[in-house]
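For reference, the structure I am asking about is given below.
Apart from one protein chain that is not included, each protein chain of the complex appears where it belongs.
Showing chain A:
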Amino acid sequence: MSTATATRPDLPVTGGPGRVARPSRPSAGQVLFWSAAVAVPLLFLGVFFAWPVVVMVGRGFVTDGHLDLSAFAEVFSRPRTWRIVGLTLAQASIATALSVLLGLPGAYVLHRRRFRGRSVVRALVTVPFVLPTVVVGVAFRSLLVDGGPLGFLHLDGTFAAIVSALVFFNYAVVVRAVGGLWERLDPRAAQAARALGASPWRAFRTVTLPALTPAIASAASLTFLFCATAFGTVLVLGGLQFGTIETEIWIQTTQFLDLRAAAVLSVVQLVVVAGVLVVAGRARSRQERALALGAPSQTVRALTLRRPAGRPRGDGHAPALAAAAVTAVVVALLALPLVNLVVRSLRVGDRWGLDHYTALGTTGGALTVTVWQATLNSLRVAVDATVLALVVGGLVALVVSRRPRRTAGRRAVAGLDALFMLPLGVSAVTVGFGFLLSMHHPFGLDVDLRTSPVLVPIAQAVVAVPLVVRTVLPVLRAIDPRLREAAATLGAGPGRVLRTVDLTIAARSVGLAVGFAFAASLGEFGATSFLARPDRPTLPVVIFRLIGRPGADTYGMALAASVVLAVLTAGIVAACERLRAAGAGGEW
């Protein structure tokens, strides 16, 4: 199956929700495959997410063996609770709206246009996504603090500071999730609209935007979940006056051990998250349909600042330039805290030097391993987490991309889709403490997983699975069912159709998904901090320990280690893009 077939001109540009002509009776092999494709991810999620969360929340609702729900009334009678719910929704919605508004032009420029240095910029915007919040806190606050380079804005400790930091973290989510689909979108539909006299704006609004809606809804729900469960960002930049459900769960659990209040808040968090997922799911499914997809080679055009000779006015050159300008400003703003970080890591007392980088080969007197060993640990854990996330997330995406004929089947598919998003919307503290309660001799097995290093990549994979699903799924869902029909008519068995149609096309988004999952694993700190054993700490854990020590040397080391984490992430993300580019032409 080559790319050319996917965009064969004789296929209509947008297909309706077609039906796959399946044999009336699926073979035993098929049944087995699809059962496993559903069962394996469910088992994984059930054991390593749902169960720990249920055990932890259950602790708060069971007193002396009896179910006690009086905590609800108690927690909701506190005015603070309502304020916290309101703040959570406000922060997450505003940050999500801004991320989408800014991310759309970004997705266009970075995925639909070609220019020198594009891969560098793409990698750069992903870096904030993985930086430990404690480092971003330092990088951000030292810019905003009175007397800092941006001190005149008086943003330190404000709501605006939190929202901008949330956008800083999540811009890449929108760019990558939307860009992944956009770069495969066949431009001919929009071109046809233009040929029929639609303005570029009208063509975008009526043709391109509806086609992108599923990806936008995907990205928005991811961003919302990340924002609604942001913890360090909120505390470091705003403090408790802007406390959210997540920070409150953390305080009630780790500081007060008020499990009843924590359980109520966890349920509230779950309700909010589920509500958002339902809304996003509706927005997605309304617009979701088969799209004509092409290889980036056919859809991506060069970005030129000058209007190409011979092109008339109103040809869409101005909007493209506007998108480029917006993106340039956003990228510059994203780069500011990063540059600040690099500059500070090179500052040794009153002079400049690489001393802090040299010190990474030592334990800095404060660690159990050197920073380089921690980096190696991080990479190893990330490899495991990525493989796990890819297998589980890939299966979920494959199952969820099906469109069963029966309503019940469709509902089940939608439910499965939402289910695997939940790990992003549930507090890391609840999951982390849940692990402690549930992973001692799980299912009567004689292993204590709580302190086992195996649990770290698993915990990270749970968080990375939704990212894989959200990256691969829009591409899978956009496959015209008639492609599968055509393959089946030509005599391909179901397995072969899956391999040659679904897998071939999906494989092209795998590079993106791998990069995303790897980055998420490298930067994961919440659950990891509860689980990491000091003999094998990950890089973010080491950075956290370093920065929590007095002395300019450990501070400098922490910043240098953060730069290493940033460079590593950028490098790996860029490499994964290459992998994808290489895969685009060949068969997988």
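The criterion applied here is as follows: a contact is a pair of C-beta atoms (placed from the backbone, for glycine too) under 8 Å apart; a residue touches a chain by one contact, two chains touch by 3 or more; residues count from 1.
Everything below uses one rule, namely that contacts and distances are computed from a predicted model.
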**Message:** Given that one chain of this complex has been left out, which of "Alkylhydroperoxidase/carboxymuconolactone decarboxylase family protein", "peptidoglycan glycosyltransferase", "NADH-quinone oxidoreductase subunit D" or "Thiamine ABC transporter substrate-binding protein" is its protein name according to UniProt?
**Reply:** "Thiamine ABC transporter substrate-binding protein"
**Message:** Can you say which of A:Pro41, A:Gly281 or A:Gly556 touches the chain missing from this structure?
**Reply:** A:Gly556
**Fill in**
Considering the complete complex, of A:Ala37, A:Ala160, A:Val387 or A:Leu416, the missing chain is touched by A:Val387
**Message:** For the chain not shown, which residue from A:Arg122, A:Arg141 or A:Arg284 touches it across the whole complex?
**Reply:** A:Arg141
**Asked** From the list A:Gly58, A:Pro453 or A:Gly493, which touches the chain that is not on show?
**Response** A:Pro453
**Request:** Decide which residue listed in A:Ser199, A:Ser297 or A:Thr358 touches the omitted chain of the complex.
**Result:** A:Ser297
**Request:** Name, in rising order, the residues on chain A that touch the hidden chain in the full complex.
**Result:** 2-4, 59, 134, 137-138, 141-142, 145-147, 151, 157, 235-236, 239-241, 251, 253-258, 295-298, 344, 348-350, 363, 365-368, 377, 379-381, 383-384, 387, 433, 436-437, 440-441, 448, 450-454, 456-457, 529-530, 532-536, 544-545, 547-552, 555-556, 578-579, 581-588
